[in-house]
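The structure that follows is given in the form of structure tokens.
One protein chain omitted, others in place.
Chain lettering (A and B) follows the sequence in which the chains are written, and residue indices restart at 1 in each chain.
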Amino acid sequence: MMEHAWLIPIFPLVTFLVLLLSGGRLRERGAFIGIICTLASFVLSLLVLIERFKEPTYNISIDWLSFGGTQLTAGFEINQLNALMLVVVSLVSLLVQIYSKGYMKGEVRFSIFYAYLGFFTFAMLGLVMAPNLLQLYIFWELVGVGSFLLIGFYFYKLEAKAAAKKAFIMTRIGDVGLLIGIILLFWETGSFEYGEIFQAVQSGMISSEKLTLIAILIFIGAVGKSGQFPLHTWLPDAMEGPTPVSALIHAATMVAAGVYLVAAMFPLFMASFAAMQIVAITGGITAIFAASIAIVQKDVKRVLAYSTISQLGFMMLALGTSGYVAGVFHLMTHAFFKALLFLAAGSVIHAIHTQDMEKMGGLWRKLKWTGPMFLTGTLAISGFPLLSGFFSKDEILMAAWENGSYILFGLAVVTSFLTAFYMFRLFFMMFAGDSRSQVEQVKESPFTMLIPMLALALLAVIGGYIQTPWFGTFLGEWLVEGNEALLGASHSEGPVWIMLLAVLVSLAGIYLAYRIYAKKKLPRQWLVKENSEVYRILENKYYIDEIYHFTAGYAIKGFSIFLSYIERFIVGGLVSTVTSSIEGLGKIGSKLQTGQVQQYGMIAFLGLAVLLVIFAVTGGI
Amino acid sequence: MTGVPLSAYLVLALVLFCIGLYGALTKRNAVIVLISIELMLNAANINLVAFSKFGVTPSITGQVFSLFTITIAAAEAAVGLAILMSLYRNRKTVNVDEMEIMKN
Partner (left out) sequence: MSLSGELIAFIGLALVAIVGGVLLITLTKVVHMVIALVFTFLGIAGIYMLLSAEFVAIVQILIYSGAITIVMLFGIMLTKHQENDAPAKGGWGNFSLLAAIAGFAVAVYLGIYNLDIPVQPTALHEENTKQIGIELFQNM
């Protein structure tokens, strides 16, 4: 089955091509094509995953280019991480596409939407299967294009257009780092292949300073794609896209690519202590930073966006503290519950047509299905015991503790408290209390939207049981199988009190949110006063956007003005000189063409005469 | 007996040719321009006939060729005048200076 794995990304590509070429004539029937193709991908991925349990890594490649002594290959590889990612990506994509059939109903560019979804899925699947960095980079950029198209899907909205551009440009900054990193790696090792690179790293072919530099550059790429501090600002803005797209971007495709990259290049990072430190610190800072912003945001999707950033920070933190298994595990569980949260939030938005949670409330009774499912997702992300998020977060905390990064461990604990708090703040404001909505008739969403949510809710509950301290660490053992030396332990052992602390912290967060937002026992200003300095800073997301605007924005603007002057006066002057001189020449030429035959004859004869005279004078020499 | 040397004929032809050339390039009336061209052809004819008698290998061929030239010149004059007529009907002028629609 694994030799046919190359078909997995092909199916969504077929969707894209068919829907694009049909030019929107299929309308809502386009959804079936998308769903069926993605279903085929998913089934195939599942089969591949099952086969990968028994068989070793499958790797096939063909020669693509050869120059000098270097061979560039193209192909695909199925290792544990790839197989897992394939299933997660295709599953989430499938569910999102089913969901979109209901959510996007009535949209004029319906089939285009599915075409983009297909393209996006194709890019991500291709990225995951890439056996070498060059191929990965190609698909990496394609993922960027896909996100650009989808975030800017409502391109007639000014914000959506700006958000799409922002996402594209911000991630591009990261991509430059990645590209330089890849080039440096090629420079050092002469290969793009993962295997050869890791061998070179292990054999100490690359000096440690270079290794650190390369790892950091590659990490910059991951920072851009995964929305880590300080390149995170595009991610909340990306909420301008349709909600299913947010689910896809946040759960499976775009942002997962960054984490996947770090995970795939993990042996490289392991070789450099400094790089690992940077990954871990960036992750930790991002986690708490985004969580603190999420506390005061009022837009449902923005809260979820910041929570995504925060959770991605968690993953980076895990990877940076040698918790390879923990990071990948959290990536998987997060894919499930974050997709669920987004789909449920989309369902709420679909029902009451607002994203402002101040205008929600009391929806628990009205949305009989969406409510419990949102609650499931919220519990899972908050690390409520026995749900998937609990196990994966636990694994991360353990990894951080075991690694001896106590400060980061503290950050992670605080963040999980904040996570529980803001997620339940969101939940209570949406579902508890009295209705503040203007919409009288709140209708539950159609089945096409509920079924994917149901599937995800199920996964969000049980997804964690493949790696628990009690029932065995199946996932971890499988993931590091054959690569123990490279990837580290299959499971992080830590003192028992860590788990208890995690539970306590998460319950404390939930309780606090309950007191403030559900029971209203505590005033809402209890934590931070409204209009206080802290509140304002949080409300404005630490003014990061503004800082960029005033530093990078103005610097670039100034530079562009400078360049535009060069363009206008130097380049333009040159061009206009050339044009005007040629124009002048042409004018002279056209003046010469008087239409006077005799003049022509005279000039021709003058020439002849001059030649003859010269001939006579020189005697024909 | 000292006859007229070859160069005398050639100089005569040269002079006639130059006169014809000058007329062809300066006269404003298209008919005169045509006539001047005939004059130039005639000058060339003199050369042909002169070489036919005083050339390196004298033969009758030169005269035959001058006959051809005369034929061509007559045809040319006829065609040229025909063109001139139709031009005159269209533009009401035979002034060469005014026949300049292809300028610029």
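Remarks
The criterion applied here is as follows: a residue touches a chain if its C-beta (ideal position, glycine included) is under 8 Å from a C-beta of that chain, and two chains touch if they have at least 3 such contacts.
For clarity, every value in this text was computed on a predicted model and none was experimentally measured.
Touched by the hidden chain within the whole complex are the displayed chains A, B. Against the chain not displayed here, subunit A makes contact via residues 599, 602, 605-606, 608-610, 612-613, 615-616. Contact between subunit B and the absent chain runs through residues 1-4, 6-12, 14-16, 18-23, 25-29, 31-32, 34-36, 38-39, 42, 45-46, 49-50, 52-56, 58, 60-61, 63-64, 66-67, 70, 73-74, 77-78, 81, 84-85, 88, 93-95, 97.
Just so we're on the same page, only the chains that are shown with their structure count from here on.
Here subunit A touches subunit B in the complex through residues 590-591, 593-598, 601-602, 605, going by the rule given at the top. Those residues of subunit B that touch subunit A in the complex are listed here as 21, 24-26, 33, 96-97, 99-104.
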